[in-house]
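Left out: one protein chain. Kept in place: all the others.
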Amino acid sequence: MEGKPSFTYVTIAVLAVWLGLTYSPHMPFNMFLQELGLGIIVALAVSVLTFKNFTGLGLKYLHPRRVAYFIAFFFVFLKEMVKANLNMARIVLSPSLPVKPGIVEIETGLKQPSAKLFLGNAITLTPGTMTIDYRGDKAYIHWVYVESEDPKKAGEIIKGSFEKLLGGVFQ
Amino acid sequence: MNIYFFYLIISILAISIALGLYRLVKGPSVSDRAVALDALTNVTTALLVLIAVLSARFIYLDVALVYAILAFIGVVAIARYLEGGL
Partner (left out) sequence: MIEELLDYIGMFFVLIGSLFFLFGTIGLVRMPDLYNRMQASTKTTTLGVLSFLVGIGLMELSWLIKLLIIAFFVVLTAPIGASALARASYKHGIKLWKKSVVDKYKEGKND
């Protein structure tokens, strides 16, 4: 699976981005057809040039189970993000500035680079934590209020349910 | 569309930009300035969208989009420079 590029997948993704960028409200239909035609040409050209750089599962990403996991991940992520920001607003506005920062180390069971990227981004945008670096399976996290220095316990608090959901999407 | 509401929003954004500029001018290290610039970029993106709404031009949204992309490239370039890879 790993390292197998998919030409069709890249073409569809590039075409969707193109249509989103050139779309405008109250567009006449023939103009939309023009954009679609040009978009297909551009998408083919781009994917001929770059599809070797995109590795992954290709069209298998669109399997319904993966999509369902991804939607669940998205909503959990939104909820956590709002919680994180209210927490951060509370810290910033309180006069005593209750911070106890530090960098902790956690382990992740995810193997694929793109899954790690999503996990890192989700951690960065959620409660008081920010991914600094990955070394192999270990992630280094800056934490505004360190609750535990033990890798296992910290990992449970920081990752929450993200890792399980992402495992459902990518593996 | 209540114009007083937009006055309120613009004042909040102006205060945010002033606070960000304070850190941008004072910030002891290069990275502090880069972080301040990053935050200011997000505020500016919102401000550009607000201008697009107030002048009712859909095409102005492209300005905000390109601004956001260029800001991201700028931050990554600064990061590469600090790491010594540029």
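Note that the chains are named A and B in the order they appear, and that numbering of residues resets to 1 at the start of each chain.
Please note the rule applied: a contact is a pair of C-beta atoms (placed from the backbone, for glycine too) under 8 Å apart; a residue touches a chain by one contact, two chains touch by 3 or more.
This one's a predicted model, so the numbers in the text were calculated from it and none came from an experiment.
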{"item": "Where the unshown chain meets chain B, residue by residue", "value": "1-2, 5, 8-9, 12-13, 15-17, 19-20, 22-23, 29-32, 34-36, 38-39, 42-43, 45-46, 49-50, 53, 58, 61, 64-65, 68-69, 72, 75-76, 78-84"}
{"item": "Positions on chain A where the hidden chain makes contact", "value": "20-21, 23-26, 81-82, 84-85, 88-89, 91-93, 97, 99-105, 117, 120-121, 124-125, 128-133, 135, 138, 140, 142, 144, 146, 149"}
